[in-house]
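Showing subunit A:
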Amino acid sequence: KESDDGKKVVKIAISDEVNPPFLYADENNEPIGYDIDYLKEVEKKLPDYKFEYIWGEEESNLVGVDTGKYDFAINWFFKNPERQEKFLYPEHEFGYSLTSLVTKKDRDDIKTLDDMVGKKFPPVSPSGGLRAILNSYNDQHPDDPLTLESMDSPSNAENLKMVDKGKADAMFINVTTFNEIQKELNLNLKVAGIISKEPIFTVYSKENAELAKEIDQATVELTEDGTLSKLAEKWFGVDFFQDLEYINEEGFNFEK
Partner candidate 1 sequence: MLFSIINLEFALEQFPEVLKGVPATLAIAVVAMIFGLVFGLLIALCRIYQVPVLNRFFIVYISFIRGTPLLVQLYVFFYGVPVLLEFLNEQTGTSFDASEISPLIYAFIAFTLNTSAYQAEIFRSSINAVSAGQMEAAQSVGMTTAQGLWRIILPQAFVVALPNLGNTFIGLIKATSLAFAVKVVEILAIARIIANDGYRFLEMYLVASLIYWVISWVFEVLFAVAEKKMRRYEDRAAGEAA
Partner candidate 2 sequence: MIKLKKIKKQFQKNLVLNGIDLDVEKGDVLVIVGPSGSGKTTLLRCINYLERPDEGSITIDGFTVQGKHASKRDVLALRRKTAMVFQHYNLFKNKTVVENVMEGLIVAKKIPKKEAKEISASLLEKVGLAEKMDEYPSQLSGGQQQRVGIARALALNPSVILFDEPTSALDPEMVGEVLSIIKQIAKEGITMVVVTHEIDFAREVANRVVFMDGGSIIEQGSPEEVLIHPQHERTKRFLKRLVKEPDYAI
């Protein structure tokens, strides 16, 4: 927390299990993406701080925030009461993750998570936001839970291929991720339904309330003046701060 040119250094843990276009690495392994652009805008608004980025695995980053090694972490951190008990979340989100169910083009029986009860997902990662959504569904429906099979770092591409070949019924996946992969693989798949527009946050340790508040303030300003919307357009081709309906019409071209 020392000063460099008089500014306070803020250590930000960024996930090296990269996730374009939110956050990934360029040729020189420097971080780029929506998250980084957002943070740069925040930094401009807070002249007292200098941001420093540190790569690390997500689990490790959270432990780092927990133990005070890092000031905060950025990734798709979804909010839930359990997590809020452990970490400090700012009030306002800095973006959204659009989650969806992807099926074969000729299937119409799957639209929501309810339709997936008794059906088969490809293996799911033990950690991350998607997993958390599925787990919380199961907590709310203890009598008809989804059947989940866990696997360490499953490959999204492999999983989509499983759905394509009929070895799984539908994959629960981020829309942006699906679109990126689809561009490459062009599988016989479609987005069968948007499940949620999940707000995503930065995560702080409880001791860091002041910083969290200042950044939250900056986030609100950036949202209101449209900066973040522009960034979203830049990286995703759609302003996900609009409501779902608009996104469905204007944004991602699902039936492509």
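The working rule: contacts are C-beta pairs under 8 Å (C-beta built on N, C-alpha and C of every residue); 3 or more make two chains touch, one makes a residue touch a chain; residues count from 1.
A quick word on the picks: all candidates are chains of the complex that A comes from, given by their letters.
What you see is a predicted model; the values in this text were computed from it and never measured.
Novice: Could you sort through 1 or 2 and say which touches subunit A in this complex?
Specialist: 1
Novice: Could you please specify the touching residues of subunit A with respect to candidate 1 in the complex?
Specialist: Residues 59, 62-63, 66-67, 80, 82-83, 85-87, 123, 126-128, 131-132, 135-136, 149-153, 158, 167, 203 of subunit A touch candidate 1 in their complex.
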